[in-house]
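Shown here: the complex without one of its protein chains, the others still in place.
Now for subunit A:
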Amino acid sequence: MLDCGMHMGFNDDRRFPDFSYITQNGRLTDFLDCVIISHFHLDHCGALPYFSEMVGYDGPIYMTHPTQAICPILLEDYRKIAVDKKGEANFFTSQMIKDCMKKVVAVHLHQTVQVDDELEIKAYYAGHVLGAAMFQIKVGSESVVYTGDYNMTPDRHLGAAWIDRCRPNLLITESTYATTIRDSKRCRERDFLKKVHETVERGGKVLIPVFALGRAQELCILLETFWERMNLKVPIYFSTGLTEKANHYYKLFITWTNQKIRKTFVQRNMFEFKHIKAFDRAFADNPGPMVVFATPGMLHAGQSLQIFRKWAGNEKNMVIMPGYCVQGTVGHKILSGQRKLEMEGRQVLEVKMQVEYMSFSAHADAKGIMQLVGQAEPENVLLVHGEAKKMEFLRQKIEQEFRVSCYMPANGETVTLPTSPNIPVGISLGLLKREMAQGLLPETKKPRLLHGTLIMKDSNLRLVSSEQALKELGLAEHQLRFTCRVHLQDTRKEQETALRVYSHLKSTSLMAR
């Protein structure tokens, strides 16, 4: 099973996947060889404790070390919001998260993990977030690559996704930005910095709702270096708790960041921010300009929403949404242009502050997806994690450009791909060397035939010379000779007749050639 995510937009049963698709009445453990989690975002791992502890799964769960470290914290955070704040019942407990994490086996990048006798998996760097990985899944000579979410362009704190030319039978890729080709990152960053700078210059406050890990660090590095360069004194705050801890993870897992950060971390650790300080609830009412990073990223609850309510009424202020917002959240509403929001207790909040959207999410754009397909050279491509219309466009493009089949199944749909793998056999070195030596002779323009005998015993297949096969099995070889008797009537002498027949045969056989 590849990833085990939840849907942010639902609050009922639909938020978790329907695991009965896997098996109606058997145990999941009997049905699944393993579970692979690509990265710590909740849409990829949010259903994990529900799946393993409530539905029931006891097999191995594979993920990278940073994912294993951060995943339980995000799950616990999510659980707290769902149960403690919204009071939902029938939800997984803290203990279940712990029990679930006990089933996790951490993998290194490029390590080949033998899941069982046949199945092996291998992780590749995916960029996107700290510890994100793509996985190659292989049995014999057949393989599938699952990308999870990935980013093909290095950013300020992570490197670019990379995979070798592994020629899988199938590449399953995300397609969040199936049709987007983003402008240069530098323009976006300049735009972002300009907007923040202008707002604080005129005394306004800037709110940037983020999720604790991922884009938060990217934008913090961006602002930190800008503040340093411009020698700005306006305070930047980070909402407390998780985020501070998050930076610590980045420091300890610095080998997962990009090359520049890794190279310089001894002199200067990029995740020790000079200008960015911890936020206190009381600071929101302070006069004067400030920049605040607050969680969560879609303005649906918590500190970011509180601050938003305080600052929304002032047109000098600005809120910058750096990522995607799911339908139903305040973030989605203001981005779609709504300026009067109905809050709890029938209050209506009028939004006068400026609302900006800037895509900083680290997904590959259409160009990046094509690049990855080119890198891996798959036989088939399957698109997931995107919107149907855009995927259709990308599907056509991939089929045109790479001449491979591309699929985009809907939920519940099954795709079947036939493969015809070669059959591995052991060949006796003597036979092989003899053949190869002859293959090197210059006059062999015509393909030469290798003759041998295949010995099949149980699942053991060996190709040896026929003589060796007979010898090994203790069999005597017969020679079959075809003879034919022909009566000739000739008056000449015996010898002469024989000579005539011989020369005749010789000439006819030459003609036959």
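FYI, a contact is a pair of C-beta atoms (placed from the backbone, for glycine too) under 8 Å apart; a residue touches a chain by one contact, two chains touch by 3 or more; residues count from 1.
Here is the rule we go by: contacts and distances are computed from a predicted model.
Hidden from the displayed complex is a chain whose UniProt protein name, among "Ribosome assembly protein 4", "Integrator complex subunit 9", "Dynein light chain roadblock" or "NADH-ubiquinone oxidoreductase chain 2", is "Integrator complex subunit 9".
From the options A:12, A:117, A:477 or A:494, the residue with contact to the chain not on display is A:477.
Contact with the chain not shown here comes from a single listed residue; of A:27, A:108 or A:281, that residue is A:108.
Interface with the hidden chain, as seen from subunit A, comprises residues 65, 68-69, 106, 108-113, 122, 141, 245, 248-249, 251-255, 265-266, 420-429, 432, 435-436, 439, 447-458, 462-463, 466, 469-470, 473, 475-480.
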